[in-house]
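What you see is the complex with one protein chain gone and the rest in place.
This part shows chain A:
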């Protein structure tokens, strides 16, 4: 068994596709074997982020067991399903109430539409703040806090007498609460799952279309029976269910962490240990972590996503009016969006399942590019659809493309960043995506006013296809570069290890936790893999932390 693991650890130094082999040999080996080897094995990730991932967690070196990948994890997925469902579906489902609020407050339709836009924008802009809170407090308290905030904001809004009151309550406070929910749910999935993570992500993201499917008619029912004020009050109560979802998000049990923390406390300063650790934590807290931009994979992901979000929502906004302009009656035009949502509901878990297979998991970034290109191609072909039947076909394919992208979008970021950096990364991604997401529909609207609906679809399709192709090409390039550098340093280390073998027995294991916890780009546990290759256990890791970190740092730039 040791020999097989030797093979795994060598393989995983190289490009992700070769790590696929390691992936499945890893699965074949028993869990018991794994637990005897210190240091985590995440063979399905690319080596750079893998190493940085391990370096950043305070208990990385001591985490003897891999993520649960099941068991309570599925309950957590259900909680995330509820949480994500509310986050995405709620701003869209609110539009049912707008006509009456517009009449009562005597405002124009664009002024009332701002309520939903502010809510969506705040949900995305609150990402960095939620990231910091999730890192500090964990997912459970943040989700519960988010649910309480949303709920109180809707109750306060039900007593409102001006549109500004609604902007602040629903838009700002509600949006912030939803952003806490979103970030915390995604983070806890990344902590609970690794091998089955794409499936877990796909299932959790299904919350969005499912909730929209049920929230829209439910809102209509509340509206007709209680008016908009009563409707807001009851929706405030419904949002409290996010707190239920949050209470399901039990923190991940990590077996060895408790003992090692005590150990590091002892090894550290004698007096005032608690405060010193605390001040260390606070000094490292940054709301916007710009060092993430040094990661080439992250920047590529960001650009591709920004292009996707620019073109993603405009077709949804204008689909019904396009159908009406092509001669379809209003009721059928409205049903097109329901068809899209219905197809989306089944596509997301299906995509998660597909992304989990052995052929696709290692190439998941390419799968995302494919999904984006598919989505964009649908939009480019839409102007050819003139009858109701062809529009239904378009809506179905749109649903498939949209569902595929959204099932993969956060999984790919987790794959790039790893569970430790994910909360900050998702915060940065959402706040940057805010701009294209808000600019997309109005720009499309200008195109519709000046020219024709066809230009809208062509523009959106072209931008999304370009984003997808950009992701594909740049990922190929990125992995090629990483492959070359990994090979080069692999050769170097082979030469050095022969020398170090002699000096290995002198070092103590205490240096490992300190090295692991002291910085962002230190790579102390990285050497554990190499140690296994050599047959040693936790001995040589402390020897070249600086050298290893230097090399991996170079790769990331």
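Here is the rule we go by: a contact is a pair of C-beta atoms (placed from the backbone, for glycine too) under 8 Å apart; a residue touches a chain by one contact, two chains touch by 3 or more; residues count from 1.
The rule is simple: contacts and distances are computed from a predicted model.
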Listed names "Embigin", "Spermatogenesis-defective protein 39 homolog", "pyruvate dehydrogenase (acetyl-transferring)" or "Glyceronephosphate O-acyltransferase", with the criterion being the UniProt name of the chain not displayed: "Embigin"
Hidden partner chain, touching residue among A:137, A:224, A:293 or A:477: A:224
Residue in contact with the excluded chain [from A:113, A:129 or A:238]: A:238
Interface with the unshown chain - residue positions in chain A: 100, 103-104, 106, 222, 224-227, 229-231, 233-234, 236-238, 240-241, 243-244, 247-248, 250, 258-259
